[in-house]
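Presenting chain A:
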Amino acid sequence: MNAIEIKEFHKSYGTVEAVRGVSLEVKRGELFGLIGPDGAGKTTLLRAICTLLLPDRGSILVDGLDTTREVARIRSILGYMPQRFSLYQDLSVEQNLRFFADLFQVPEKERERRLEQLYHFSRLAPFKKRLAGALSGGMKQKLALSCALIHTPAILVLDEPTYGVDPVSRQEFWDILRLIREEGASILVSTAYMDEADLCDRVALFFRGRIAGVGAPEALKDRYRYPLYRLEAKDVRRLRDFFRSLPEVQSTQLFGDALHVSFKRPPDSRQWSEWQAASSGNLTTWSPQPPSIEDVFLALIGGEADGGESI
Partner candidate 1 sequence: MTTNDAKPMTRQISVKTEKLTRRFGKFTAVDRVSIEVYQGEIFGFLGANGAGKTTMIRMLCGLLAPSEGSGSVAGYDIYRQSEAIKRRIGYMSQKFSLYDDLTISENIEFYGGVYGLSRALIRERKEALIRQVGLEAFADKLTRELPLGFKQRLALGCALLHDPPIIFLDEPTSGVDPEARRSFWDLIYQTVALGKTVFVTTHFMDEAEYCHRVSIMREGKLIALDTPAKLKQHYGKSNMQDVFVALVKE
Partner candidate 2 sequence: MPHSRLLSIARKEFLHIIRDPRTLMIIFIMPVIQLVMFGYALNMEIQRVDLAVVDYDRTLHSRRLVEQFQGSKFFHVFGYEGPLSEAEKLFLTRKARVILAIPADFGKTWQRSVSAPVQILVDASDPNAATIIRNYCNQVIQLFNQRYGGQIPLPFEVRSAIWFNPDMKSTYFFVPGILALLLVMISALLTSITISREKELGTMEQILVSPVRPYEIILGKVIPYVFLAFMDGALILLIGIFLFEVPFIGSLPLLALLTTLYIITALSLGLMISTIARTQQVAMMIAVIATLLPTVMLSGFIFPIASMPELLQWLSYIIPAKYYLVIVRGIMLKGNTISQLLNQVFFLGAMSLVLLTVSWRKFSVNLEK
């Protein structure tokens, strides 16, 4: 049995279709990433998994239990960390944790041990008495995570836990997630940072209420069809105009003083020297560039997001 199983999930708000038919499986013990920009429908999907929203169509099973019927049982095995910092800013770190322990009826005996454990890996022990509102962004997120973990859930759902957080704190946060996975929990985490995909076992690229691609990050990158090169030039803008006009070119993107160009077919050395000559020496260096998840994402949504966005 999978930790989470979603079949043809649909959800609309009025005339806006937030999620348009999503089927997905999160396996047991897996760290699964839901990657997509704001407004893709990530939060809607996660809320439905947490029994906070009902599907218009389709079904969601959490640990084999239907989210529309087994609300209480699902909530007891599920840990959820919402997008907005949803703790009590005027309570201390410890008071927040104990409040959630009460809420989930964590037995007295286990409680102290669990708290120690959470303090240990969140490294929040020195800040027990500090008010939650006075914590830094990264520490707040760790506290919110600890609260979601207080009842030792088998399945953990996190909605953009690292948004706007310092890269160091982000790295720490992902380290903690991996620790939790080692303990046997299944984790579903959403993020708008494309680069965080590399930290997951498997990811789903989510765009406009649909899944554009699912798989291990490396496998997704391997599927990228267009050979990508990083080019440097004396005048990079002129170089861009030049490459844009070539029929062999799939896309171009400026990166500061460099240019990324993806081709429909791998160019050979003869073509490179031709281009160098044609650009009258403007092109100075070129080297293959491994595609990022963002490149993969853009290629996968290519048809749908033609010309930016449609209205």
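Rule of thumb we're sticking to: contacts are C-beta pairs under 8 Å (C-beta built on N, C-alpha and C of every residue); 3 or more make two chains touch, one makes a residue touch a chain; residues count from 1.
How were these candidates chosen? In short, all candidates are chains of the complex that A comes from, given by their letters.
In this text the structure is predicted, and so the values were computed from the model without any measurement.
J.: Pick the one that touches chain A in this complex: which of 1 or 2 is it?
T.: My answer, from the options 1 or 2, is 1.
J.: Using the touch rule from the top, collect the residues of chain A that touch candidate 1 in their complex.
T.: Per the stated touch rule, the residues are 36-40, 136-138, 164-169, 171, 192-195, 207, 232-237, 253-258, 284, 292, 294, 297-298, 301, 305, 307-309, 311.
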